[in-house]
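Next up is a structure, given as structure tokens.
What you see is the complex with one protein chain gone and the rest in place.
So that you can tell them apart, the chains are marked A, B and C in the order they are listed, and the count of residues begins at 1 in each.
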Amino acid sequence: MWRRLAANRLVLLGTVITVVIVTLGILAPWISPDDYAKQDLLSSLEPPLSKGHLLGTDQLGRDTLSRILHGIRLSIFVGFVITAISLFFGGLLGLAAGYYRGKVDTAISAVIDIFWGFPLILVAVLLVGALGPGLLALMLAVGLINWAGFARVMRGEVLALREREFVEAARALGINDLRIMWRHVLPHAVPATLVLGSYYVALAIIFEAGFSFIGMGVQPPNPSLGQMIGEARNYMLVDSWLMTIPGVTIAVLVIALNLLGDGLRDIFDPRLKDN
Amino acid sequence: MIGFILKRLLYTIVVMFIASVAIFYALRVAPGDPVNAILNPTAMEQARAALRARLGLDLPIWEQYFVYVKHIFQGDTGESLLTGKTIPHVLATYGLRSLVLAGTALLIAYAIAIPLGVLAAVRRNSIWDQAAMFFANLGMGIPSFWLALLLILLFGATLHWLPIEGSGDLRHLILPASVLSVESLAVTMRLMRSSMLEQLGQDYVRTLRAKGVRGRRIIWVHVVRNALIPIISLTGLRIGWLIGYAVIVETVFRWPGLGYELVDSVIRRDYPVAQGLSLLLTLAVLSANFLANMAYAVVDPRLRKG
Amino acid sequence: MTSQGSPEFENLVGALEQNLISRRQFVSRAAALGLSLPAISGILASPGVAARSRRTGRAAASAPRVGGTLREGYDLDFSRMDPINTSWYDPGFFALYEALITLDPKAKFVPQLAQSWSVSADGKTWTFKIRKGAKFQSGAPLTAASIAAVYNAIVNPKSGSPQIAMWAPVIKSVATGPTTLQIHLKHPYANLPNVVATGYSRIVNMAVRSKLGATDYGKKVIDGSGPFRFVDWVPGDHVSVKRWDAYPGSITPFFKNKGKAYLDGINWRYIQEAASRALAIENGELDALHGPAPQDIGRLKGNSNMVVTQLGEESVWFMGLNFDRMEFGDVRVRQAVSHAIDRDAIVKKLVFGYGTPAFGPLPTSDPTYYKNVEQFNQFDPAKSKALMSAAGWTAGSDGILAKGGNKFSFELAVTNESFSTQLASVLQAALKDIGMDVKVNAYDRATHFSKLGSGVDSFTFKYLWPNPYDVYIVLTASSAIPIPNWEHAKIPALDAAHAKFQSARTPAQLLAASRNGQMVGAEQLPFVPIFTPSNVWVNTKKVHGYLPLPWNLYPYYNDVWLET
Partner (left out) sequence: MTSRDRAESGPDSLIDLRGLSVELRMRKRTVHAVNAVSLSLAKEETLGLVGESGSGKTMTALAIMGLLPAPFGKVVAGEVIFDGKDLTALSDSELRKIRGNQISMVFQEPMTSLDPLFTIGSQIVEAIRAHRDLGRQEAKELAVSMLERVHIPSPRQRFDSYPHELSGGMRQRAMIATALILQPELLLADEPTTALDVTVQAQILDLIAELKSELRMGVLLITHNLAVVREVANRVAVMYAGEIVEIAPTERLFEDPRHPYTQGLILSIPTSRRVSHLHVIPGRPPDLTRLATGCPFAPRCPYVTNRCESEHPRLEPVSGADGHSFRCWNPQAFSRA
């Protein structure tokens, strides 16, 4: 698989960048030069490359590099954790729906459709209203909608797989359903959901950034890339670095993730292949 | 087809009902109430209590919901607690603005994405193709709100060409619509390209060439039309996404549209407005998907019958 | 501490240039700022000042033009414009309504609806002579009775008026004739003029108001006596008004225009994003603007088509500590918090020097400000630590103060607007240095204020009031617990001081009471004052007769006209 990833230069690039950024994020607490919340009002709005602050400082004199690293950490946390959770539940329900069909399917599909019908933004806004702004509301919102996406894909895959000889055979041999699903169906259905997952991670990251940007997401002093841009907005004419750095970071991370996604798709799902 | 329509209708009703309950509950369990938006923060408790009672906020939530539904069936859709504007009026105003924004964005996106997608597919692996795909990746990666700030910085702060916020004349529409269109543009272009490539490989293309039909006609009359089908099904989701995700862009440019006003009304705890807008938003998304399905059938004769 | 070029000084020069204060006032205030007389006279002679005062002079001299709509940007969202229970009074109040009396550029009370007034010998009865010919925009005559109706409505606790506490000494108001209004008091109350001059006391047609209902008036209909009529109000976006051609004219002395307004209309736009405000006026989307982001002011000052007016603001950003939480009931703990805050740094960096540190409950720019409060609340972390250990709190291994196993950690509730969250982070960091662990919670306004109502550990709030001592009472009187005395402050000495203020018989007594109250507040800290932002107004050179005054909060629009 890695060789095939490597085949396409862009995909390779995406993979490498993703890995690097993710690592930076994970290591943030240990590698960031400074406490992301530590202020030095008197040395605020320093430009990049100023002494002691590789990427300069923000309006409160906090070290931008440290905040970026922790911001990445948070983005990654939101992106991957939420996606993982919704993939798990969505996948499970999709699997059940696709495998058992009939009433089970009708019931689950109905639920899927209903959740699918809700605008993510609405769910997010309401949850933020109810739970107060913060990560929890945000992640709940994303999870509540995304699982349906995974469920749909998984269901489709399983419906198709179910008719394949090896499954029929297994059933004929009287192997119990759970075992068949686990051993024979799931492994073949996973790739498609993984592909979707890689895109959902990117989406979740953008979404978190967007909501933190308008102040409905992560609350200070915790750094979120989106929220950093939001705060930097007021200083765009005074110190445009402040909004440029986190912006570029998000863009690079998301683009890398998308490229990675394309790669995964080309490998697992040639049907969807762009070229 | 009729059966399909009826099913969607039922589905829509169910979702709307669930939504209305969820929204109603979520809004009222949220801490804070409209009183703080209507009265002075320093106003004494007596005044607050009086207002709460007048708004019926002292009843238990399920009872309030019951009252709300009763009123609706009596044709009284209520009015904004803050401004006293009737809900239909509010919905019309903000719904329309959102529609204008999302519509324009979609128009911009398609006007650019489709030709570029075709070009990229026809001149596959050419410099055109690579450039197009590069920008597609960029467009999908750049967070819209950040792009918005960059444009404000350029066209508003530096060149002083365009207003940086608010709504009104066309000039106000340019920046938000462009920003909102970028992501759709990128996605559509990619889809159009792959869809074109798929169609170009079809047997009927060979037949057309064997008939001696001109290449340009084959592309624009036959292949493009076939390739558009998936785009149409995407459109539904797109509109939903645009109307929803627009909240971020609307907030950056303070374009008073549906999403923006929804956030505002939730913050002000203007329950009737928030409820109305939420339901409208849900309905918009549902019907967008529905329309996409319809359009599908119109373009593709195979789906017309049955 | 203050010197030439310091913000206070800037404010002062600004005021002088706008002819807001006489040269004599300037001299005395400048001296108060610790400037030597030679220095001061030097400034007065300086070409900049002279030139700019001449310029404003000339603008006012040239002939006013009728017509045009003034587009004015604001930093606050607009409330329902019902004086009695609005959530806040906005500039619109100064175009739609008139008050009994108002303040002139010299902070002197002058006629508006009342042409003259007098106090009885026992100080318990105020008699106002109401001008003739005043009307409401609906056409109804505006008489002493109409005014009495408004005042009597305000004193009803259900009215929701934020002024109830200030009206406490008032028994009732009666119209003894169409042009005679009498206000009867429980006891002498020299502060009464301040109370009737605010936006909350402006005169609305009670007939119309009660017909529509207290909470529906102002949504679609407004009936005041100001020179402009209501057009519409879109919260979060704008308020617009158009000229009232039947306006009977004003008797207020410092208005040059005694007749109807020059402007066809006014459109106020709410611009939430601090950064967008300056951009909007630079882009020509606005003619005037209040409250540009501090970091943009310098740029605006450099712009030759802009007039930047920088005044002190009748406001204070403060931190409220709940006397019932932690040990904030203990004055030493409150003082420890106060000494941990580097106010100069906050002013210098958070608002780029456009503001002044606040060491007492009143803003330095207020005429009644008492400089002696500055002996308190200076930045001194060492002192904070000392105070805390005196209170029995000792730092644990993690550097957090602890006592009997309880850590000193508490919530700081703020609104989720960008400035208050930033201020919160600053306070959080400052308190961490003295071993206090602060959790910042940023809420939307609705949540924030209901949380305040139900009680939080601590919070930040900025009061803004034409006569700050009045709101000081409202926010700290033990009678106002829990709302709006959110910090649940119970300080007998302060209640006493407030009582003195409210029963002052003469302006002299009033000033003395105010100073006493300021000293008590600075020492006892019912709330921890932090700083006062500058009150910055910007208008393009095309706008004339535009005169913002700190003590009126907003400019009057009678004299304003637009060059083409």
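Simple rule for what comes next: contacts are C-beta pairs under 8 Å (C-beta built on N, C-alpha and C of every residue); 3 or more make two chains touch, one makes a residue touch a chain.
This one's a predicted model, so the numbers in the text were calculated from it and none came from an experiment.
Touched by the hidden chain within the whole complex are the displayed chains B. Screening B:22, B:100 or B:213 against the full complex identifies B:213 as the residue touching the chain left out.
Residues of chain B that touch the chain left out of the display are 202-204, 206-215, 222, 225-226, 299-302.
Assume only the chains that are shown with their structure count from here on.
Set side by side, the interfaces A-B and A-C show unequal numbers of C-beta pairs in contact, with more at A-B. With centres computed as the average of Cα coordinates, no chain lies farther from chain B than C.
Averaged C-alpha coordinates put the centre of chain B at 42 Å from the centre of chain C.
Averaging Cα coordinates per chain places chain A and chain B 22 Å apart. Note: centroid distance chain A to chain C, computed from Cα atoms, is 47 Å. Looking at chain B, one finds that residues 30-31, 152, 157, 267 touch two or more other chains. Touching of two or more other chains is recorded for residues 132, 233, 236-237 of chain A.
On the side of chain B, the complex with chain A involves touching residues 11-12, 14-15, 18-19, 22-23, 26-27, 29-31, 124-125, 137-138, 140-146, 149-150, 152-153, 157, 190, 193-194, 197, 240, 243-245, 247-248, 251-252, 259, 262-263, 266-267, 274, 278, 281-282, 285-286, 289. For chain A in complex with chain B, the touching residues are 10, 113-114, 117-122, 125-130, 132, 202, 206, 209-211, 213-214, 216, 226, 229, 233, 236-237, 240, 243, 247, 250-252, 254-255, 258-259, 272-275.
Residue ranges of chain C in contact with chain B, taken from their complex: 80, 85-88, 157-162, 164, 215-216, 219-220, 233-237, 269, 271-273, 276, 279-280, 282-285, 443-453, 471, 474-475, 482-484.
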